[in-house]
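As you look at this complex, bear in mind that one protein chain is not there, while each of the others sits in place.
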Amino acid sequence: MEYNISIVVLIITFSFLLAALVLAFVRLLRGPSVNDRIAAMDVIAVIVMAFILTYSIMVNKAIYLDLPVIISLISFIGTVAVSTYLKHRYG
Amino acid sequence: MEIVLAIVVGILYTAGVYLMLRRSILKFIIGLIFMSNATNLLVFLSAGLVSGSPVFVDGEKINAEVMADPLPQALVLTAIVIGLGIVVFTLALKYKFFELTGTDDLDQLKKTDN
Amino acid sequence: MQYILLLFLISSLAIFILPGWLKKQKALVLSAVQVVAFVYFAARIPEITTAEAKYIFLEWIPALGLNFEFLLDGLTMVFALLVTGIGALIFLYAKAYMKSYEGTDKFYLYLMLFSAAMLGLVLSANLIQLFIFWELTSFLSYFLISFFHEKESARKAAFQSLYITGFGGLAMLAGIILLGSVVDSYSLQDWINGAESIRQSNFYLPGLLLILLGVFTKSAQFPFHFWLPGAMQAPAPVSSYLHSATMVKAGVFLLARLSPVLGGTNEWIYIISLIGVITMLTGSYFAITQTDLKGILAYTTINALGVLVLLLGINTSESIKAAMLFLFIHAFYKATLFMVAGLIEKKTGTRELSKLGGLVKYMPFTFVIALLALLSMAGLPPLLGFLGKELIYEAKVQSPGIASLVLILGVTSNVFMVAVSLFFARKVFLGKPNTFGKTPNEKGAAFLIGPGILVLLSLVLGLFPGNLGTAVIKPALGVVSSEMIDVKLKLWHGFNQVLFLSLLTVFLGVVLYWAMLKKKKLLETWRKVNSVIFSIELDEVFAWVMNKFVQVAQFKTKIVQHGYHRYYILTIFVFTSLLLWFQVFVIRSWEFDLSFSLNPFYISGLAVVILGAAITSAVSRSRIVTIISMGVAGYGISLIFMYYSAIDLAITQILVETLTLVMFMAILQKLPRFAVLSSKRTRLRDFFIALSFGSVMTILAIKAVNVNLNPTISDFFVENSYNKAFGENVVNVILVDFRALDTLGEVTVLTIAATGVFLLLKTKNKKL
Amino acid sequence: MITLVALPILIPFVLIIGMLVCRSDKLARWLGPVASGLLLLLTVVLFVFVQKHGVLAIQMGGWEAPFGITLVVDYLSALMLVVSAIILFVIAVYALNFLPDSININRFFIFFFGLAMGMNGAFVTGDVFNLFVWFEVMLMSSFVLITMGRSKDQLEGGIKYLALNLVGSLLFLAGVGLLYGKTGTLNMAHLAEILKNDDQAILMNTSAVLFFIAFGIKAAVFPLYFWLPASYHTPNITISSLFAGLLTKVGVYTFIRFFTLFFVHDPQFWHQILLVVAGFTMVAGGLAAAAHYETRRILSYHIISQIGYMIMGLGIFTPLAIAGAIFFTLHNMIAKTNTFLVSGMINKARGTFELKEIGGLFKESPLTAILFMIPAFALAGVPPISGFFAKFILIKAGIENGNYVITAVAIFTAMLTLYSMIKIWNEAFLKKQPGNGNPGRSYSFSFAEYFPSVLLGIVSILMGIFAMYVFGYTMEAANQLINPDLYIETVLKGIKL
Amino acid sequence: MDNVIISIFLLAGSFFILIASIGLIRLKDLYSRLHAATKAPSFGIFLMLIGVSIFFNTPMVYIKSLFVIFFIYLTAPLAAHAIIKSFQEKDKDDSEKKITEL
Amino acid sequence: MKIIKRIYYTLEFIGFYLFNLVKANVYIAWDILTPKIHMKPAFMEIPVRLETDFGLLLFSNLLSMTPGTISMDISEDKKIVRVHVLYYKTDEIMLNEFYKMQEKIKRITS
Partner (left out) sequence: MNSVILQLAAKYLKWLFIVFAVLALIRGHNSPGGGFIGGLMAGLAIVYNGFAYDTFRIKERLQNFPEWLIAGGLFVIVLSFFPSLLLGETIMSGVWLKISLPLVGELKLGSPLLFDIGVFFTVIGVTLMFIFSLTQKR
């Protein structure tokens, strides 16, 4: 447990993630089809997880790992739910 | 940092209120969710923020470091769950209403006043 | 005394449970009760002439100054005798009159309750108690007027009278409380003792005006007089009891009661006299042109009330003496006349003057009784009326200030009264007999007992007034003007100015009568002129005002409760923002750390994404995008929670967000799309309102972070979470142990919501 | 014995479970009224205890005062509990006969007890956030109740009702958050203790504004009342009457509680604004009641107008005025419910609430007429029924404290009240049944149908005749509110902080 | 040394996630976007989890990481599948374009 | 014996899987980061030779994670998997690859 991850690494990681988040969000905004948006949302969920992982390293608390477990289980339910009802032709 | 979050709260409120003032009931409900999120964040924020120290006491010994305030967390948790119940009920209500009347327009809802 | 009231109350209720044989005679029973009360009071006459007034104190709500205080003194005696005596006769009369109507039980109930209330009113020595009885009489009068409630005119008249007297009553209550706050008591005795300070205080004039409002509305003074003619929709016994003999005199009673406290000042004299004079003239003037039998009587009643108020306003011992006497006189003749009018209506089926005539042939006794009463009204000797008029003239002559004006107006009005009396007698009883649907008769002795006795009293007392003066009037006078003056009443005063005035009055009255009778045109022209000059009738004004008021109310309601749901919300938010901005503006003193930092940048970036999501959600054209953005904002918020060390919260937020998303998607397919519903301007306006609210909330949030009045209580939770509650997750421990009650409520909310959703959406055939 | 304090919450909770699993209609029909009767009994016992001890407090879970949740019963709470329990009992009986077949009585009782639980919770709790939770319980139940018949109107009214109330809830929550952020505590007594001697207490004003708006929405005061007239006339009459007596009064209760216990730092501003709001509320409600011709609409607007009086009492802020406000609240709960009950009976007899289509009831059913007369006159302030004393106390307090304008408005509003009550009376009872109605149909009520209304009528009258006791209690309550030392001490038990 | 390894894992992981996002933006049609959106993020998380596990180096963390990886690889294809399936089954006219605003 | 074999196959499979994983991601990364996009998308239908449900699930998931393929659907009778291919070569080459994969899965699930 005695590791010191350089803050530079963490900051770069965070920047990557943030950039990813913003890009995914742009896709979410632009569409064009709803399915694209859902895909973007899916990616965003993953980004959230990555955020949490990085953060747990940053503050050195293993307890944060409980979150990804649950997000990984839950997030796709949203995706499935949205796509399930997309079959019906409403936007 | 609090100021940024406070602005987030403000924007969430703005979005919520703006949505609530729309004529569509669905938008109203989404506005409600935004407002409730904003409120939760406000409650969470106003008690002061401590980052990176979740409130888990480790056995008998009391941690020396500054702990985040657990109470607002509990309050917000309660509020979130209550909000869920209310939102779902509102959705159901709206659904039923639409089924009966075929309109989503709040301005059509004038029968019970006057 | 209180037992008498109780007796009245019980007997009024008892008529519902009387045994069958007695039930038929319930009017007699009630009459007997009244007689008992009358005898009780009459037996007390010697006491009050000699000893101190009888006073009973029953504690009720002392903290509010509200107690039962009964006082039996001279003034009370006058009214008590009138109430019970005439009451007894009225019940006799009612027995005959009400025979053919339904619901007599109710009628007697109301009437009996009324007389109890009236008695209570005159016995009260506490002003709030007096007010209570006062309002009760108003309401019972409402019920009695609307007794024939299926007629719209009756309902309208009843409402009118209730509304006006009720309004006056409330004003009076305010006046009483206002003046009561000066002496810190509502007890009459305290008021009399503190009369000086009341008269000196700033509250005197407003208090007096408010109380006078009550008096004037109740006693049908100008410009509130119009309810009284309307009240003639009531059955005849009611008219004769309430609207001539007792209830309308309540105002006079109150004036007399309060004159030791409030009287004697210039305000008192001028206001009251002025109103009294106007009322007097109005009453007599309109009496002539009426075509309705009861209408004539109503207006003459107004005239009499005006006279009484005027006399009390003049407020000399002479005038008060006249007033007390006139009270009796008027009660005697007017009750009689009303009863006669009721009888005539009953027998002929009409009250229209033009359809009546020649009744003397069919109803000779009635004629005699009516004639005597009318003469008393006209003030001719040897009846009691003459005596009264003499005294009144005398009082007017001696009145301070505006004596001559008052006198002239008084004579004028009496001239009218003489003419009216003669006209009444001529039109109804003499002249060419009209044809009626059925032949009128005088069957039913009960009809005539009451009027007969009253007229007889009028006559006897007119001839031998001495006892009346010493036994009844003198103590009353003593109470009102707080000095004992010997009252000697005689029929014959000798030749003096007053007698001359009387003669003049009679002469002019006869001339007027003659003119009216012979020159038919004159009367018609008069009526026409009247209808031109007084084209605005006050009761129409009242109806118009009421109508207008309802219209205004409807208009206002339309504006406020317009039905546009979002404007309701808008109103609420605008109001909230205004109040909050105001507060923020007023309390600027709080200082806070405005160091604006974007550290850590990823949270700032997150914030930007949340903002983007919120804005997208707000302006998006697609429902799915709106909802997905909402989900993204939710995820972002959960990240913020996570960052600020609220793990449970973050997890819950994500779970709930997902669940909400699922729910949305579940129903979305069945809902319509968004459509352009509001214009650009509306959206802009909404945006600014939202922005104003949002920004004020931002300020509040910053402020709350920077203000800490007290260390938080959370340390306790952290310290005791493991030691006492055996849990390492403090948030969870708070939820299930420290603040388990919250969780209990929360679970209940969920349960109810779930059951509610189920109920709301269940299909018809599915069983619950 | 102290556990008694928690029972008003727990008994309804257990009953909710019971009603959830209860499949037998008959059982529910028995259980509902009996249980509410039990609740009434319990509250009376509580009241007796309060009389003996002054203030009762229980620390839930045994955690001492500012940390755990404290349930407190003082005079005000006890009075509200008793009166609301009476109303609950009465409505439970009433529901047996007046609930339409389309509503399953088991389900009705779930929400009925949910409402009871939330309301009792709001009355007894001594914790700000806990109050929010109970408010939500209450609101949620009322949301469901209002839409229970699932007709168009009900849903429409339900949406409006729900929307505006939710805004209120959210503002309330925001207020709680800010309050906690500033003071670091949630316990009301503790808050009072902290704010009492703090020269910075003025900073609480903004939180107070949020609470003001939130409670204002719940209590339906002037610019915030729109939900009430839009929704109260839509549900079944049982539910309307349940709401009419209870919901807004909880808002008033919290108003009184908050603005006497700890938001007392800026009286100038708050009392002024309370008075202004009260005045507008009275007039706006009264005028609107005059404008309508539907029984329940009139009565709904009338509720608003009456709320004005209660707020006025709070705004004057003398012990007498607060006692008056409490008296008024108690009286109004009873009388208002009763008018709704009777209007339900009118509806049952005539099939409509439109005044223009009904009439002749006085002749047909004099007892109904009397039953209507009692609460109507109580509301109009006819002595010696309860309403008169309430109004009298308020007017007296207003005049003695020099608030002439609001007193004048109050008197004016009394006339408006009289107008609307007489209107109902004239139209429904005195007038002949109009031809186009259904004159052939006449309905005679059974004793069970009369019973609730009779009971409330008797209570109204007793409250008038024994006004000295009621006034004594309310005065006691007002004194406790003005001097909350006993309250604070009982809750905090002398804990040093 | 371990520091470097962990850092590399973290950076690589986040890099792959970034790539997924770039792919979302750059690629032309839904299918190819989904390729990017399914594989890269999962892999990114995978790498990061390895880094995290090494960093904390407790059994519990290993177990949790394993679970997360397992879940991700179980669910990500499902999500992609669901999206594609809905895309195919939906009417081709893509009604979203017709949706009016507000 | 069988168990050891199973374990061996499983380990081998995991190695194979991991290898594919890395390959897939490198492909994708390369494709995305270089300005030219050299994709040749196509739809394919792959016959299934697996018996167990779990194996099928594994296969379809694996397909999604390996370079250039995403499983879109499985037919109702669980006989055909429809995939979307990014780098289409020829049917034969691709199918061969898929069959190999299926064999490996079969070894550990049957």
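Residue numbering begins at 1 within each chain, and the chains themselves are lettered A, B, C, D, E and F in the order written.
Quick note on the criterion: contacts are C-beta pairs under 8 Å (C-beta built on N, C-alpha and C of every residue); 3 or more make two chains touch, one makes a residue touch a chain.
On a predicted model such as this, the values are computed, not experimentally measured, just so you know.
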Visible chains that the absent chain touches, using the contact criterion stated earlier: A, B, C, D, E, F
Sole residue of C:I48, C:L311, C:L457 or C:I667 that reaches the chain not shown, by the stated touch rule: C:I667
Touching residues (missing chain, whole complex) on subunit D: 2-3, 6, 10, 13-14, 16-17, 20-21, 58-62
Absent chain, residues of subunit A that touch it: 63, 66-67, 69-70, 73-74, 77, 80-81, 83-84, 87
Chain not shown, touching residues in subunit F: 53-54, 56-57, 60, 71, 73-76, 78
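Everything that follows uses one rule, which is that only the chains that are shown with their structure count from here on.
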Identifier of the chain whose CA centre is least distant from the whole-structure CA centre: D
Chain pair, C-D or E-F, that carries the greater number of C-beta contacts: C-D
Reference subunit F; chain at largest CA-centroid distance: C
Centroid spacing, where centroids are CA-atom means, of subunit D and subunit F in whole angstrom: 68
For subunit B paired with subunit D, centre-to-centre distance based on mean C-alpha positions, whole Å: 28
Centroid distance [mean C-alpha coordinates] between subunit C and subunit B, Å: 50
Residues of subunit D whose C-beta touches two or more other chains: 129, 133, 136, 140, 143-144, 147, 150, 159-160, 163, 167, 174, 177-178, 180-182, 184, 186, 226, 229-230
Touching two or more other chains - residues of subunit A: 14, 17, 21-22, 31, 34, 38, 55, 63-64, 66, 75, 84, 86, 90-91
Complex contacts: residues of subunit C adjacent to subunit B: 557-558, 561-566, 569-570, 573, 594, 596-600, 603-604, 607, 610-611, 614-615, 617-618, 623, 626-627, 630, 633-634, 637, 640-641, 643-649, 652-653, 656, 659-660, 663-664, 667, 670-672, 674-675, 677-678, 686-687, 689-691, 693-695, 697-702, 704-705, 708, 712-714, 717-719, 721-723, 728-731, 734-735, 739, 742-743, 746, 749-750, 752-754, 756-757, 760-761
Residue ranges of subunit A in contact with subunit B within the complex: 55, 58-59, 61, 63-64
Of all residues in subunit E, those that touch subunit A in their complex: 2-3, 6-7, 10-11, 13-15, 17-18, 20-22, 24-25, 30, 33-34, 37, 41-42, 44-45, 48-49, 51-52, 55-58, 60-61, 64-65, 67-68, 71-72, 75-76, 78-80, 82-87, 89-91, 94-96, 98-99
